[in-house]
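Apart from one protein chain that is not included, each protein chain of the complex appears where it belongs.
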Amino acid sequence: MSALDYLSAALLLLGFIFSLSGAIGLFRFPDFFTRIHASSVTDSSGAVCIILGLALQTNFDLVTVKLLFILFFLLLTGPTGSHALAKSARHGGLLTIPECQEKAKDGVS
Amino acid sequence: MYLAKWTILLAVFWLLLSGFMQPLLLSFGAISVAIVLLVIKRMDVIDEQPRTIGSPLAALIYIPWLLYQIFLSSIQVTRLIWTGKTKVSPSIAKLPVSSVPENKKVLYANSITLTPGTLSVDLDEEEVTVHALESSSIEELEQGGMADKIAKTWGKKNG
Amino acid sequence: MDSVLAASGLGILIVMAIALARAMVAPTVYDRILGVNMFGTKTVLFIATIGFIMGRPDFLDIAIVYALINFIGMVAVLRFFEYTSESN
Partner (left out) sequence: MTVLIDLILLAMLVITAFRIIYIKDLFSVVMLFGIYSFLCAALFVTLDAVDVAFTEASVGAGISTVLMLSTIAITGRKEKLSLHSHTFATLIVLLTGGALIYGTFDMPLFGLADNPVHEHVAPRYIETSPTEIGLPNMVTSVLASYRGFDTFGETVVVFAAAIGVFSLLGVRGKPTELLAQEQGLTQHKVLRVVAKISIPLIILFALYVQFHGDFGPGGGFQAGVIAAAAFILYALTFSLRKAVGVVSPRFVKYLAPVGVLLYASVGLVSMLNGANFLDYNVLAADPVDGQHYGIIIIELGVGITVFSVMLGIFYAFAGQVEKANVQ
């Protein structure tokens, strides 16, 4: 294995750790809005590390460009999807934790 | 100017996808780009979307900076995930977006979402509503590091 | 290097499985959408990795299609979700 291979393996491992953490976060975080943050770790850092790790495996030709295009598209649509989903959830009446606390306080006083 | 930018972008995209330099496939490429331009033109007549694709050179400066930011905050969120939920104190706030050029507001909102730990849940003309895992991330955004970076990278000239 | 790639392919599969579990047992319908979306993006990475394991980088075209379709599916879900929740 060359130095590039080691670097690529390290990136792939890092990507896996980020993705796994995000997936675990989907279960550990208390409410929907915090869980979006967990999914955002996998969508951004996880995807970036894995795709860059794969890109180091190529011969730096059109395949690399296609990989980078996939990355670009994921980085473009991933946050858009999360944002739109969060917006829909708020529009649909789902409250964030601070808002819930506020409401509970109002209800008591 | 706008359509010329699209033409170049689409042509480059085609060449990168295809990688073939035979006359037959190149002419197919030219036809394809023409079809897509026609569709863009028809769509622009019908919807009132502002027409902009920005400068790709500025993106080359901005993306590495953004990737670095993503990496930093990813580590922070990863730590939060593994150390337990008791430490999470989510907060929500509205931030002004007046310092960001009009056509970069969507980029700003998406950059906020892309950085783990902060999430834009709404965007209108004056404000972006941000949900954060920790209130410190919101304070960081309020200081305007990201907004300044966008404004500085693209300049205000495109408006 | 092949074993590293295969291991990362398996790793992504594990993440996919967790996302699938979230999509199946979800507290709210939004969590389900979140799980499905994460499953989709992980599938894109999985296909790309498989292409490298099998030495067929032209698989990347499929990964691109996955990324496109995942986004369109997400938009469709949001669109019709807003529609059905309004009419109910």
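So that you can tell them apart, the chains are marked A, B and C in the order they are listed, and the count of residues begins at 1 in each.
Just so it is clear, a contact is a pair of C-beta atoms (placed from the backbone, for glycine too) under 8 Å apart; a residue touches a chain by one contact, two chains touch by 3 or more.
Computed from a prediction, not measured in an experiment: that's the story for all the values here.
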Requested in this report: For the chain that's been dropped from view, list the shown partners it touches.
Outcome: A, B, C
Requested in this report: Would you indicate which residue among A:Gln57, A:Thr80 or A:Thr96 is in contact with the undisplayed chain?
Outcome: A:Thr80
Query raised in the report: Residue-wise, where is chain A in contact with the chain that is not depicted?
Result: 73, 76-77, 80, 83-84, 87, 91
Query raised in the report: Can you list where chain C touches the absent chain?
Result: 3, 6, 9-10, 13, 16-17, 20, 23-24, 26, 29, 32-33, 36, 39-40, 43, 46-47, 50-51, 53-54, 56, 58-59, 61-62, 64-66, 68-73, 75-84, 87-88
Report task. Please give every residue of chain B in contact with the chain that is not shown. Result -> 6, 10, 13-14, 17-18, 20, 25, 28-29, 32-33, 35-36, 39-40, 42-43, 46-47, 49, 53, 105-106, 109-110, 120, 123-124
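Criterion: only the chains that are shown with their structure count from here on.
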Query raised in the report: Max contacts between which two chains?
Result: A-C
Requested in this report: Could you tell me the distance, in whole angstrom, between the mean C-alpha positions of chain B and chain C?
Outcome: 21
**Report entry** Multi-chain contact sites of chain C, meaning residues that touch two or more partners
**Finding:** none
**Report entry** Sites on chain B at which at least two other chains make contact
**Finding:** none
Query - chain A-facing residues of chain B, complex - result: 16-17, 19, 67, 70-71, 74, 77-78, 81-82, 84-85, 88, 90-92, 109-111, 113-123, 131, 133
Query - chain B contact footprint on chain A (complex, rising order) - result: 17-18, 21-22, 24-25, 28-31, 33-34, 36-38, 40-41, 44-45, 48, 62, 65-66, 69, 75-76, 78-80, 82-83, 86-87, 90, 96-99
Report summary line: The answer for chain A against chain C in the complex is residues 1, 5, 8-9, 12-13, 15-16, 19-20, 22-24, 26-27, 32, 35-36, 39, 42-43, 46-47, 50-51, 53-54, 57-58, 63, 66-67, 69-70, 73-74, 77-78, 80-82, 84-85, 88-89, 91-92, 94
